[in-house]
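Handing you a structure now.
With one protein chain withheld, the remaining protein chains of the complex are depicted in position.
Chain lettering (A, B and C) follows the sequence in which the chains are written, and residue indices restart at 1 in each chain.
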Amino acid sequence: MTAALLLDLALALSAVAVALWTVAAKRAFEAIVGFIAFGLLLSLAWVRLGTVDVALTEAAVGAGAGGVLLLGASARLGTRALAEAKDVPILPLRVATGLLCALLSGALGWAILSLPTPAPSLAPLAAANLAATELGNPVSGVLLAWRAMDTLLEAVALVLAVIGVWSVAGDDAWGGIPGPAQPPRRDPALRLAARILPPIGVVIGVHIVWTGADAPGGAFQGGTVLAAMWVLAWMAGLVRPPAVSSRKMRTWVVTGPLVFIAIGLLGCFLADGFLAYPAAFTKPLILVVEAALTFSIAVALVLLLIGPPEAAS
Amino acid sequence: MSLLADAFTVVAVLAGLFFLAAGTLGLLRFPDPLSRLHALTKADGLGLGLIVLGLMPQAGSLLGALKLLLIWALAMFAGGTVGQMIARVARRDAS
Amino acid sequence: MAAALLRSAGLLAVWIVIGGADPKDLAVGIPTAAIATWFSLRLLPAGMFRPRPLALAGLLLRFPVQALLAGTEVARRAFDLRVQPGLVRYVRISPSPRRDAFLTWASLQPGTLPAGEDEATGAVLVHALDTSQLVHDSMVIEEARFTRAFGG
Partner (left out) sequence: MNEAATYGPTAAALIGIGLYGVLTHAEPLRRILAFNLLGGGVFLVFGVVARRGAGAGFDGDPVPQAIIITGIVVAFAATTLAVALLLRLARLRGDSGND
């Protein structure tokens, strides 16, 4: 027990220290490295909080994809900060802000520690209904059955984000290949990794999705691994996405949400309502939704990571 | 037999921890970025390998042990790849 | 064709190692391995490597020993700080996936870390922890072993 407590304290203190470093670092690059380390520490904290599903998401999406995105942005911004010295608040203002933020933290911490006991919980309800979904992982049950509306909206949010990112493309580049024009990479190590790793990553990513029905994992975590493998091959110049204007690409992005909505509408006729599953087909329908979602999540994440088109096709 | 396996685990994991510590020491003490990369790719790779070796008897099944070995192989490959990429940039910055 | 079969067997083995061989799981694992093989053949066309089983097995069995030597060398120098690091020029094979693979392999061998090419001459610059040793010669020997295992 004591060893566990020590581990928790060490993890918590490291996370706070790295967060402070991220805010205080001189250069953006250092801050981003701090942020990636922060994400990895946070995923260890998630494991300690008993939720491996969230730990996988944090490591893959927060630290992994988020880190790649921010490092890429910082490299492309170079030394230009898009801000001037006069934009930084004066010292007394910073001190006052710091004090108020500390006050907020203190109040929040006190509120969290004085939450009512026993804590309200939907765990018994989830346990009682898990058998009906034939899933073994309660988190997947929540995501795909009882709170399917949230998950559907999230999938739609990814589509909207892709539209948003594309919409900042310049007029001259609109309709072209997404992402910056790829300079030929002459890095042998990256090229080799991009030739060998993606197939293995595909197997691991699909496994994470498939095992998500009964164990930690699922469409978001597995989809991120699949997206990462494609981005790796893209960085090495081995693959190219279709143009933004191609119908194929647009169909890929919306396949997941459309399948989800179609199966949800089916529930209006065959079960209790929108997004309800007919009892006899619950598990197969969930698997179909999950497969379609994985594919579209992976495509959307790739497009979000590589950004809007920047050169005419 | 299980006592023997446990003893093996303890020895191998401790040896692994020693090499991780030595790698960190090298990271702090070596004079230039390229030498520090040696500490990361080689000593840490060996440290992880020894920990994996030590945990293999505890995996409970052949597949579990092979899974640990796969993790080590992927970590070594990633280490070799990223080490070279950083080395390339570090050399360019130095010259 | 042989390459496709070999790779799909390897990728299916990866699936079994991480997910088990339950028939219900294999129903997903086999198509996944097939898709991954298609992806693999696109990224790395068959014929770039021609592995020879015996030599490859020898190379892989040597790897743990080399990793031990490499880690021990770093550990020794971390405690006893007598290093003469420096760059060694290595000009042997022309650029190819096989050379890339050898360079990654060399980065895990004792004392050597390839650090990209010299822009002007195309020679590979290898960083060595101790330039007083015969870095170039040991890399030539290692490359011969690697070429025996992977054809060429």
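What we mean here is this: a contact is a pair of C-beta atoms (placed from the backbone, for glycine too) under 8 Å apart; a residue touches a chain by one contact, two chains touch by 3 or more.
Everything numeric here is computed off the predicted structure, so don't read it as measured data.
The chain not displayed here makes contact, within the full complex, with A. Per the touch definition above, the residue from A:54, A:177, A:213 or A:253 contacting the chain not shown is A:54. Contacts to the hidden chain, counted on chain A, fall at residues 1, 4-5, 8-9, 12, 15-16, 19-20, 22-23, 28, 31-32, 35, 38-39, 42, 45-46, 48-51, 53-54, 57-58, 61-62, 65-66, 69-70, 73-85, 87-89, 94, 97-98, 101-102, 104-106, 108-109, 112-113, 115, 117, 119-124, 126-128, 138-139, 141-143, 146-147, 150-151, 154, 157-158, 160-161, 164-165, 168, 170, 180, 218, 220, 297, 304-305, 307-308.
The rule is short, and it goes like this: only the chains that are shown with their structure count from here on.
Chain A and chain B have Cα centroids separated by 28 Å.
Rounded to whole angstrom, the centroid-to-centroid distance between chain B and chain C, based on C-alpha atoms, equals 16 Å. Chain C has its Cα centroid 32 Å from the Cα centroid of chain A.
In chain B, the residues that reach two or more other chains under the touch definition are 77, 80-81, 84, 88.
Counting partners per residue, chain C has 14, 18, 103-104, 107, 114, 116 as the residues that reach two or more other chains.
Those residues of chain A lying in contact with chain B across their complex are 187-190, 192-193, 196-197, 200.
Residue ranges of chain B in contact with chain C, taken from their complex: 18-19, 22-23, 25-26, 29-32, 34-35, 37-39, 41-43, 45-47, 49, 63, 66-67, 70, 76-77, 79-81, 83-84, 87-88, 90-92. Only residues 74, 77-78, 80-82, 84-85, 88 of chain B touch chain A when the two sit together in their complex.
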